[in-house]
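Inspection log for the structure reproduced underneath, given as structure tokens.
The excerpt is restricted to a subset of chains, each kept in its original location.
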Amino acid sequence: MTTTPVGAAARSETVATMLDVRALKKVYEGRGRSVEAIRDLTFTVGSGELVCIVGPSGAGKTTLLRCIAGLLDSTSGEVVLEGERVTGPPPGMAVVFQEYGRSLFPWMTVRQNVELPLKEKKVPKAERRRLVEEALEAVGLSDVHGAHPWQLSGGMQQRVAIARAVAYEPHLLLMDEPFAAVDAQTRADLEDLVRSLWRRLGVTVLFVTHDIDESVYLGRRVIVLSDSPTVVLEDVVIDLPDERDQLTTRSLPRFAELRAHVYELVQRAKGGHRPTS
Amino acid sequence: GGQTPSTSPGTSSSAGATTVKVSVIPIIDVAPIYLGDQQGFFAEEGLKLELVSAQGGAAIVPAVVSGQVEFGFSNFTSLIIAKSKGLPLKVVAPGAASTGIQGKDFGGVVVKADSPLKTAADLAGKRVAVNTLNNINDTTVRASIRAAGGDAKNVTFTELAFPDMLAALDKGNVDAVQVVEPFLATAKKNGDRVIASNYVDTAPDLTIAGYFTSQQTATAKPDLVKRFTSAMQKSLKYATDNPDAVRKVLLTYTKIDPALTGSLTLPTYPAEINSASLATLSKLALQDGLIQTAPDLSGLLP
Amino acid sequence: MSAGRRVLLLLAVPVLLVVAWWTATAGSTNFFWPPLSQIAGTFGETWFTGRFAADVLPSLARLLAGYLAAVALGVGLGTAIGSSPTLRGLLEPVLEFFRAIPPPVLVPILMLFAGIGNGMKVLVIVSGCVWPVLLNTVEGVRALDEVLRDTARSYRMRRRSRLIHLVLRGASPQIAAGARQALSIGIILMVISEMFAASNGVGFTIIQFQRSFAVPQMWTGIILLGLIGIVLSMIFRWAEARLLRWYTGLRMSQREG
Amino acid sequence: MTAVVTAGPGRGRSGRRHRALPAWLLGAIGLAGLVAVVELAPRTGLVDERYLPPFSAMVAALGEQAGTAEFWQSLLETLRGWAAGLAIAMAGGVLLGILIGGVPLVRAALNSTIEFLRPIPSVALIPLAVLLFGTDMRSTLLLVVYASFWQVLVQVLYGVQDVDPVARETARSYRFRPLTQVRTVIWPTALPYVMTGFRLGAAVALILEITGELIIGSPGLGKQIAVAQTSGAVASMYALVIVVGLIGVLVNVAARAIERRALRWHPSIRRETAS
């Protein structure tokens, strides 16, 4: 179950591989317009890891996440999850979509939206109730559970989507720019929420973000993607202590170093730089 | 009101009487059967009548053939066509016939008061409305034209329902219309002119319509047929003898304006089928291309 | 999907049904259910010896005229009603009233105004086809995305271009649903209109067959109507695929594979 | 066609807060207009009153009819046949529509068959219906179901296709069972289409119910209309037609009420209720 390590990163070898992306390639075929969104992506994610993915806009991050989630067929290559090839959405996975607004069901209230996957998972009623309440509380929306999504502000909608994923208690959590629409303070709170969830439940998290600080603060590794057609530019290991805190961690000199490194990588990616392989 | 429909199918007998379903068109031609039912002629024969009204052959013939109803009412040209196509039908009783009196029949060709058309011969090259194309009315109108010495080939027939004819005539959409009662009376009241009595022109005492059943019913239940025919005969006779009763019974199953019933010309309700006139109808159907081969009329008639 | 598979999919069920029909009626002696072989045998002679030009083409011409007029009217009126609640409140009950009136009753009224010629028949087709288009257009216009609507308003798009670029295109998927419905209703009304004051046409001929108990020929007529339906719907789908390319692309974009 | 695309008054977005008249009042005004036209057209000689009597004559005839038990019996028969036929067509159309629309393979396989069957007019099927069921209400029911089923089916097919890809993916990613997907994603999306299908189907069902009664002679208002027609009783016929039309209006009122409740979340409704 071991694979060749990719990029400059050396991971802690003891962790079992959760996710194995092998030579993934995705070409969108359209009438007259065919786009090679992903050229060749290979990397692995250990069980219980929290990996951030950054890259220029249009690099194929969403595409990658959808391939991993089993929502999109790859053109070639494969995604292996816990030893099995992904052909459809695997069990115990939750996805927070970039189009948060459209991923909420307008015909349901906030509470129903959050509760539905739990019902589907056959969580008993009392337990479900608790989970929903806790999740809404955690994202600061406990007072709007009776409203419909379209009665909420953009940031609130996004938080409902997050609450839904959190309440689901997944093994694998895929998040696509989940904090893009919330204010700085809420964002910090939610970052800590994700980290605490991750530590408490041992869930494997793939986190796409544009905020480089965020990626460094959150992740154990940051995978930097090149510009489209996409390959992995670098797999940066974030060797910060596991105990993180908005104030102290962000003021560590190592944080600044890593931040600067990732920033520079993304800038190079935007400039069209690609690894020489 | 007319009959109270019950959904009990078939000929299940209730209280000794055999229920018999008859599919009819709600026009004055079928007055005798309603009258006979009222007078108890059918009950005397142990029959409990159930009258089902339909708009025409499209519904009646399949209903009879499939045995969904025992008897149906239809004009003879339709029956001749059906027979020539091999449909297993059998006529059991006459229904209605022409009065045989020129200008005083219950159906005729009508034009507007100020129309230049005077006789059937003038219809050549004109537009004439009939209620069904390629059926009894256009063939008899053609016969009328021929009888008057006109060119019957050169007429444009248009199909219009009886209720729509007078309006179309009024608007000049057609030059003449072939109508039956009660529209004939209405037309006369409007001042329209009758220029031909097409049924009279076709054959003396033309039998126009009758009651029929399927070959299968005829062979399987000869007794039922006999009883029905007998009751029907009584009804026809009674209707012939009591025209006022006919006018009254009309009000029970049609919505004819009561003020109009007095001026209606009633058809003759014949005791017998005039088979010579049927032969004429058959000949006309053949001549006008309604059928390819003349059917065996004796197989159709009782 | 490969071309071979598409053809297979397209034909599998119809072939099965035809085979089933064929065997079920093979030895039929029932007058009204003749063997399919007999129906098939009379098809060519019934329709392709003069009747095609004399009956089928006039019918199709009336159908086309009525259908196009109905779509135009339905979209026009539907857009107006869909974008104005006042107009909708005012007209809806009246329209619903007319919508519920059966053509056999409506036709005599139409004849009072339109006579008994082709105009009346086209009008009958319009009177039936317009409803699905109208209703769907109204709903499509009402359901337009709010953000999109606000975008158009904030850029102060003029009525005309808002109508073309926002309202009609936005409602077009639903309009297509209505137009699709209307197509088959049009064929049905083509037949019904020819039950009145007609002297040619597919419907007229079928009714004549029915009345003269030419049962196999009547069946060929029914089959012909079905075939007309298939051909027209293929044309329709071709046009729809072109006009709604963005929509199908959008719906498919994320589901491919 | 003047009000095209303006953000109609009462929408509340554009400046002046002009409160529109309530819908029922507007509807009544519209119907009153129709009544006026029907009353005046024959009176002014625009049409011959022998063929289209003035509204007041129709009402008089209607009053006469309403006094008879036969009328109410017929009305009941018609409503019963209509409701039964529509219910069957709705259930069948929605179930099959979701089934066919939800499985692209089935949809592709059935497409041509559906297109073949759809344009076959019910009137052409009358002899067959009579053959099977005689002239009682089952024949008419068959026609009603056959005709309105397609209306519902096609609407549902288009509705199912309209599901937002992101919503569908959300459902898939949480591994909703197919039935849950239908219930929570496909059905709500298709609901506006289903409502339109219901309104189309309801009218077609009514039309076929009446036509069936008219031609086959199964009991109901249609038969009464046929009798009035063949008797040349024009005012009575139109009186019955008015009743049929009013049934249509009432059905629509009911459909709109259901819509307002069931589609509260839908842009078309929320725009009109919210300010």
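Each chain gets a letter, A, B, C and D, in the order it is written, and its residues are counted from 1.
The criterion applied here is as follows: a residue touches a chain if its C-beta (ideal position, glycine included) is under 8 Å from a C-beta of that chain, and two chains touch if they have at least 3 such contacts.
On a predicted model such as this, the values are computed, not experimentally measured, just so you know.
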item	value
Total copies per chain kind in the whole complex, with one of each drawn here	A x2, B x1, C x1, D x1
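Keep this in mind: only the chains that are shown with their structure count from here on.
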item	value
Furthest chain, CA centroid comparison against subunit B	A
Highest-count interface - the chain pair sharing the most C-beta contacts	C-D
Approximate Å spacing (C-alpha centroids) for the pair subunit B, subunit C	37
Distance between chain centroids, defined by C-alpha means - subunit C, subunit D (Å)	17
Shared-contact residues (touching 2 or more other chains) in subunit D	48, 51, 127-128, 131, 166, 169, 214-215, 237, 266
Sites on subunit C at which at least two other chains make contact	32, 108, 112, 195, 210, 253-254
For the subunit D and subunit A complex, residues of the former touching the latter	164, 166-167, 169-170, 172-177, 180, 184-185, 188, 191, 265-266, 270
Subunit A to subunit D touching residues, read off their complex	66, 69, 71, 88-89, 91, 93-95, 97, 99, 102-108, 116-117, 120, 148, 150, 168
Residue ranges of subunit D in contact with subunit C within the complex	1-11, 13, 20-31, 33-34, 47-48, 51-52, 105, 108-113, 115-125, 127-128, 131, 147, 150-151, 154-155, 158-159, 161-163, 165-166, 168-169, 192-193, 195-196, 199-200, 203, 206-208, 210-211, 214-215, 222, 225, 237, 241, 244-249, 251-253, 266-268, 271-272
